[in-house]
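Structure provided below as structure tokens; questions to follow.
What you see is the complex with one protein chain gone and the rest in place.
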Amino acid sequence: MSSARPPRPVRILLAKVGLDGHDRGLRIIAGACRDAGFEVIYGGLRQTPRRVVEIALQEDVDAIGVSILSAAHMTVFPEILRLLQEEGLHPRVLLTGGGIIPEKDAIQLTELGVGRLFGPGAPLAEIVQYITDEVGRRRLAGE
Amino acid sequence: MTQLVERLIAGDRRALARAITLVENEEQEAAELVARSSPHGGRAYRIGVTGPPGAGKSSLVTLLAQRFRQLGKERVGVLAVDPTSPFSGGALLGDRVRMTSLTGDPGVFIRSMATRGAFGGLARAAADVLDLLDAWGADPVLVETVGVGQSEVEIASLADTTLLVLSPEAGDGVQAMKAGVMEVADVFAVNKSDRKGADRLVQEIQEALGLGGERPGWRPPVLKTVAAQEGEGIPELVAALQQHQALQEQSGLLLLRRERAARHRIERLVEEGLHRQLRRQLGEEELVALGQRVARRQLGPRDAAAELLGKLLRLPT
Partner (left out) sequence: MAVHDDARRRWEAQVAQARLRDCDFETVSGAPTPLLATPDDLPPGWPEQVGYPGEYPFTRGPYPTMYRGRLWTMRQFAGFGSAAATNGRFRLLLQQGQTGLSTAFDMPTLMGYDADHELAHGEVGKCGVAISSLQDMERLFADIPLDEVSTSMTINGPAPVIWAMLIAAAEKRGISRRRLKGTTQNDILKEYIAQKEYLFPPRASLRLVTDTVEFAARELPGWHPISISGYHIREAGSTAAQELAFTLADGFAYVEAAIARGLDVDAFAPQLSFFFNAHSDFFEEIAKLRAARRLFARRMRERYGARKPESWRLKTHCQTAGCSLTAQQPLNNIVRTAIQALAGVLGGTQSLHTNSMDETLALPSERAVIVALRTQQIIAHETGVANVVDPLGGSWYVESLTNRMEEEALALITQIEELGGVVAAIEQGFQMREIGRAAMRYQRDLEAGRKVMVGVNRFVEPAEDVPIPLLEIGEEVEQEQVQRLVALRRTRDAAAVARSLARLRQDAANETNVMPALIEAVSSYATLGEIVAALREVYGDYQEPAIF
């Protein structure tokens, strides 16, 4: 029979930061994450970096997925990263996300410590696999 | 471990969050963590909030938490439970999104939990998590359940006061309510009471309560609320909850109730322990083989179960 310890699902916070309200992509990713066995804390629309980090802290998440379609990514991702560092949650908590993010910006953000970012058309399976692998890696590193 | 416990009882939110995770995942340290933190608790009054989906539980919980804070409660805990999908093992924890206004308040701690396969609509570790919130200093703690299945009865065994939230649109009124639900609730809230049918629902509930057995010294009040914007009926609802709390404390009922809850919890833990033991001792192949024999009618299911139990308890067969 299966092992005694319950499986430890990935806990991920999904939210939109900024004023934009187009949440089709975020909802689809939430469903895909749930179908992949993740526990998805749905943070919804119009969150601020501070609120996102506060929720991540209370929910003790493994990852944060932020959707930004309003070109504010160069302000938002670094701000969230800074707050995560302040709370001692970096690099344990993976910061990933997506939206309309030009390649060169994505590279800059990765250099700061943000995880991979996904543009429109990225297959759900790829996103889910990336999160699973990265969270696994960081959990091991943490122990 | 010691550091974690110390920080937890000092009110550190990060420590609380980590502790909850350990307990939820049944890490080795979990039992010790709960054992060491619990003595520091004992203050938290536990309010269970249940009711069918769509009744507005999350919005109501938000307003209740805000009101408790206004009344001077330093730390309020909220536990929001959502079902784990039996197919994928994943869960969509969407209660928190309705509680955005609470996120900025350092005196409120909100945690979302998935049932992770537990029956009864409450996470298996919920009781332990409540203990941790208690040790952290939360008082009261609001536990919002899934609202389907047996969750109403389940929550009653965990909460000091159970609040049942209904709304005129969700469901067909009292007739459709599941067995046991009416008996379980200490306070009723008819939410979205600005909609049509609210008054009729209040009446129906009151009539149904009249027919049921009386509870000693307490007639469950039926209140009307509107859990939108600033809310309506919230101070009255909080007052009713506090009245129930006062009554239980003064009459000794609270202690009785907690004793009953403790028994239930012990029973559950024993069952879980037995289940774990069963899984550890017996292999998958054995169960598979028995299943084949039963399906081919070579063996009755009860005999098969007796065989396994016998092995487990080392009883003579």
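As written, the chain order gives the labels A and B, with residue 1 at the start of each chain.
Quick note on the criterion: a residue touches a chain if its C-beta (ideal position, glycine included) is under 8 Å from a C-beta of that chain, and two chains touch if they have at least 3 such contacts.
Note that the coordinates shown come from a computational prediction; the quantities given were computed from them, not determined experimentally.
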{"item": "Per the touch definition above, residue among B:T21, B:S37, B:S58 or B:T103 touching the missing chain", "value": "B:S58"}
{"item": "Contacts of chain B with the absent chain, listed as residue ranges", "value": "54, 58-59, 92, 94-95, 97-98, 100, 169, 228-230"}
{"item": "Interface with the unshown chain - residue positions in chain A", "value": "18-24, 27-28, 30-32, 42, 44-46, 48, 70-72, 74-76, 100, 102-103, 119-121, 123-125"}
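To be clear about the criterion, only the chains that are shown with their structure count from here on.
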{"item": "Chain A and chain B, separation of their C-alpha mean positions in angstrom", "value": "29"}
{"item": "Chain A partner contacts - residues on chain B that touch it in the complex", "value": "13-14, 17-18, 20-21, 25-26, 84-85, 87-94, 96-97, 100, 103-104, 109-112, 114, 116-117, 276, 278-280, 282-284, 287"}
{"item": "In the complex with chain B, residue positions of chain A that touch it", "value": "1-9, 30-31, 33-44, 47, 50-51, 54-55, 57-60, 87-88"}
